[in-house]
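Report on the structure given below.
Here the complex is missing one protein chain, while the rest keep their positions.
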Amino acid sequence: MRRPEVLLPTTALTITVIAFALIPTYTDSTVAPFDVYNTFQIFARLGLLTLALGLTMIAGEFDLSVVGTYALGGMLTVQVGPEHALYGLLAAVAAGAAIGLLQGGLIAGLRLPSMPVTLATYIALLGLTSALSGGLTKTYSNVSVTLWVDQTVLTYFSPRSLITLGFFVLAAAVLSFTRWGYELRAIGGDRRASRVAGVRVDRLIVGTFVVSGVLSALGGSLLSFSLGSANPDPGVQPLIVAAAAALLGGVSLAGGRGSAPGLLGGILAVAMLAEIVTVTAVPGYVTQLFFASLLGVIVVVDAPDLHRALVRQRTRLTHPQSHPQLEPGRHEAT
Amino acid sequence: MKVLSIPTRPNATPAGRSRHRSRVDIAITATVVLAVLVAVVVGLSTHRFATVANAKAIITSASLVGIAALGLTLITIGGSAVSLAISPTVAAVGMIFLATQSLGLGPALLIAVMCGMLVTGVQGAVVGYAGANPVVLTIAASFAITGTAIGISGGSTVSPTDAGYDSLNATPGGVALSVYVLIALALIVEWSLRRTSFGRRLYLVGENRPAARAAGLPVGLTTTVAWLGAGTLFAVTAVFTAAFNTSANVNLGGTLTFDAIAAVLAGGTSVAGGRGSALRTLAGAVLIAAVSDILLLRGYSTGVQIMVKGLIVLFVVVIVHLRSKEGRA
Amino acid sequence: MQQGVNPAAPFARPGEELVRAEGLTKSFGSTRAVRRASFSIARGEIHALCGHNGAGKSTVVKMLSGQETPDSGAIRIGGEVLDLRSRQVAQGNGIALVDQELSVVPSLTVAENLMLGDVRTRWITRRRAAGKRFRTLLDSVGLGHVDLDRPLSDLSIGERQLIEIARALGQDARLVILDEPTATLSDVESDYVYAAVRTVVTTGCAILFVSHRLGEVLDLCDNVTVMRDGEVVATTPVADLTIDSLIVQMLGELPHRPDKRTKDDTGDGAEALAVSGLSVPGRVDDFGIVLRAGQVCAVAGQLGSGASDVLRAIAGLVPSATAGITVDGVAVGPGRPRAAIRAGIAFVSNDRKSEGLFLDKPTSWNLLATRLPHVTRLGVVNRRVWSATLARLVELCGLEAARADHAVRSLSGGNQQKVFVGRGLGRDDVRVLLLDDPTRGVDIGGRAAIHALLRAAADRGVAVLFTSTDLEELLDLADVVVTMHKGVAVQRHEGTTAGAVLVREMTHGAAS
Partner (left out) sequence: ACGDDSSGDQAATSGSGGLKGKTIDFVGYGKDNPWGAYFNSVFIKKLESQGAKVVDLTTMDPGTAVTNFNQAISNKPDLIVAALLDTSSTVVPIKKAKQAKIPVLVFDGRPDPSVDGDVMQVLSDNEALGIAAAQNLVEGLKGQGKDSGNIIVITGTKSGYASQDRMKAFDAELAKTPGLKVVDNQDGNWDPTLSGKIATQLFAKYGCSGIQGAFGMADYMALPIVAAAKQAGCEVGGKTGVIVTASNCFKVGIDAIKAGTLYGTATEDPGTIAEQTADYVIRYFNGENPPKKELVKEDRVTAQNVAQFEEQCSKA
């Protein structure tokens, strides 16, 4: 029996890789190395966001504010660092950490549910970003940085996609070789039990939100470098796609399940799908319907009351005489 | 029957605890009073704020979000947290409404409402009967709705062939029709929540689903009915939004999903379910509209308005949480 | 602080004192859970903590393990007074814990659960090195066959419990606290735990062992501290105890029995409930019972004996249950709570917080939650009928009418339980009332009131079936007692039965 955190991303990735490889046979398009490069570019655009969201989901929280931080990070990068790209990057990372600290502190300290808190922060951050930019897309004048982050490296990669991959590798290492990994899944799986077992639950929650903030801000920075501009309102699509990628990556909304390689698989599957759609010129709505069915299946398969009904049905079938005639004499306990 | 009662004891809460409780309580109340005071002072000292025309403007701008938020209130009270598919639903229904204008206003309205109910009700049934996670389900639904809408419309904007919809833009008595509709719907929803067995069941299911099941309440049905109601209200928002914009495409819903959630939360409803009211949601929507209006009149940018909206929601969420924790300490 | 406390009896096994609880006191609201509890444990000692449900054992455990701070009193370890602010601090001071509630994480692997919360785990975990230690640990609790990398969700509840025990035993702690560690274990599994515990104490560490299984207490432990109603009654070397004398210590003076009916009063009703062949995979095996209208029957068993599962299955809450169930001769399909309710079965869960009451709703809503069709006309609440029904129920349950509009959360535990029970009362359509441990955490007064409610219901012709682990309650209330042990019914008793017999059957199964 394979577990969902392995099964889901492997299946998703396998299907998309096969579809990708078959492109030339069912269309007249060909697959060039650039398509692989481009897949990684799409991956780079949403990867860090997926990682940020995924980590909070593993811890049993849901950080809706990631897109807000993503937008703010991108905007700060553009506005602070036209000369020194590094300053822009640092400003974004510092802002992300501060946001994470604030949210994590509130959520762990006051035992607040994360959804309303991060939703409020999300709205506030979009407002802040828009206030900083006067509501306008701001351009980044440092063209050399823009050219640098997206230059082709080793045929398939760019510095941007490699950096993003690097964070996945780092996350995978941290999660599998340090106590952080299983403690994160522990607090997501059963918070009470973790507390009783002696896990420092509150610190871990704050830490997770800080990491989530930093990753999202960094994702925004990289995107701004690449586009040479920052958009104050990226819309909800990145959030929804990142959430879908995380779920495909085997993370569960209930928490306690998921891994960095799984998340990588999830987001790569999504990126590859997006690339297939572009190459084959499949209408965009088909992808949306595809995502819808995928998530629909995930959520329905996960639904507890459906399980209940299935167990009951199975019990009925395997014990057909569920309402037997009462045999007199057998009812009473000796 | 008196035999059955046990001797009543005096309410013996230890003194220390009650002192502690009231101190926190006072701090919370003081913060709230202070916040309200600041808002009132800033409001009154803002040029053009305290005028009839401006009051109309505030309630008008609250009306569309308000109606959708009433729908979301039903979902939230019933324990399904939030729907993330409000904007796509409103967009799709708006497109359908404008596309069917040639049938006449009445049939177009009917079709729109039916579509809103169907799309949202199906999600409600899956949540209610199967216990599916509403957040993921509505993410899936938002993809499905947008995808279908683009597939059918070819992604282009629907422009009506008849102008029957324009009567929805009427302003009887100088106030937008949507405002009257908002108030009427708020009263109807509030009444159903308070006075009907559906309302009571919804609160019970929302507060504690396992308990409701063990008590034999119709969990699936109640949830489905709540979502059907929500779908109706989303459809009403959709027809007004479409009529106002005179054209509709998949972006018609804009930021409505989050605006509606913000209104519900600002009304002090917790996403945990089992609590909330239509009137409080109405208050939340008006609160956000009024504060945005003050900021607007004082010349702050849209960005600042949105930021303050987020901070209000955060403030209310924290206060409500602290209060309910105190109440149950 | 110290006055009025029983001086600790001399220990059976001499040893240097390791842990001393001095006058520990803890209240929750106005519930005084523990009052001036004092006792001490020596190095190398296995020390039992016994007492009836709600006596305060777990609260003592929580204070010793850093989960609750005492209102007053002190904890000394190795002579030093410690402020155990959190689990981490307690663990840092060498206190390991197996909580009464299973505290492992099913989504983690066995190895990960064994590492969880261990203060010695370094930031970089070295699985290879730890692996060997874990294997030895698992062997010691009889889980040699279990793969370290399997997720815990693959394991049975008993195996999970053993993992938690292994985790605590493996922490090289000075004091290992085990709160009802064997409640869900089979005899074989329990034997491994006893052996492991015996091995651990030879290294000089001490064990605090909380259990309702008196047999194991006497076999395993050196000294027994008995608590009753939040206070320590006595600490006695096991050599000076028998099961019967221990039971007397725990129960104290039996309170005066209310009007317990004789056998003739009952048994003339018609057959109300018949259950046959009730099985729940892994929990209950082929249980059957017949109850007449007006009978009060107890299914008596320890935690994990299957008694709760029997009731839940009859109420339709266990989808995997198979059974033949009839109410007044009409068959009811299992696994569907609404069908059970329609057939006239009302169920009161033992978990009134998560599966019973709507805590933030008023008493009135809670009492009427199952009667909405009766108090509404065309879907609209009829306020007159609502108030009349409510008034009748409040009176019937002996609640304060003035507080009917207060949230149930603000009521005392006893009154909450009355509200919960009251939901199934005074209804003509209820034929069978199932109550899973109806007086859990309820004080003497509240308990008497609930007993009276159940009696009154039976007098009106309802068949009442309840579970309890509490001897007093079984003797007071039940006309019929069916004892259960490890998923099977042991014996059916009608009329007067000696308490000690029941306790024996519940803790040891059928006499062999």
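Letters A, B and C mark the chains as written, and numbering starts fresh at 1 in each.
By our rule, a contact is a pair of C-beta atoms (placed from the backbone, for glycine too) under 8 Å apart; a residue touches a chain by one contact, two chains touch by 3 or more.
Just so we're clear, the structure is a prediction, and the values are computed from it rather than from any experiment.
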### Message
Quick check: which displayed chains does the absent chain contact?
### Response
A, B
### Query
Which listed residue, B:31, B:196 or B:245, touches the chain dropped from view?
B:245
### Summary
Per the touch rule stated above, subunit B touches the missing chain via residues 48, 53-54, 56-58, 60-61, 154-157, 159, 169, 171, 174-176, 241, 244-247, 249-252, 254, 293, 296-297, 302
## Note on the structure
Where subunit A meets the chain that is not shown, the residues are 32, 34-35, 37-38, 41-42, 45, 135-137, 139-141, 143, 146-147, 150-152, 223, 226-229, 231, 234-235, 278-279, 281
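Here is the rule we use: only the chains that are shown with their structure count from here on.
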### Query
Using CA atom averages as chain centres, what separation in Å is found between subunit A and subunit C?
41
### Task
Measure off the straight-line distance from the CA centroid of subunit A to the CA centroid of subunit B, and report it in whole Å.
27
### Query
What positions in subunit C touch 2 or more of the other chains?
none
### Task
Enumerate the residues of subunit A that touch no fewer than two other chains.
308-309
### Query
Which positions of subunit B touch subunit C when the two form their complex?
1-8, 12-14, 17, 195-198, 200-201, 203-204, 207-208, 210-218, 274-275, 324, 327-328
### Task
Please give the residue numbers of subunit A that touch subunit C in the complex, ascending.
3, 177-180, 182-183, 185-186, 188-190, 192-200, 256-257, 308-309, 311-312, 315-316, 319, 322-327, 330-334
### Message
Touching residues of subunit C toward subunit B in the complex: what are they?
### Response
27, 29-30, 315, 317, 337-338, 340-342, 347, 349, 354-361, 365, 369-370, 372-373, 375-376, 379-381, 395-400, 407, 409-410, 414, 423, 445-446, 448-449, 452-453, 456
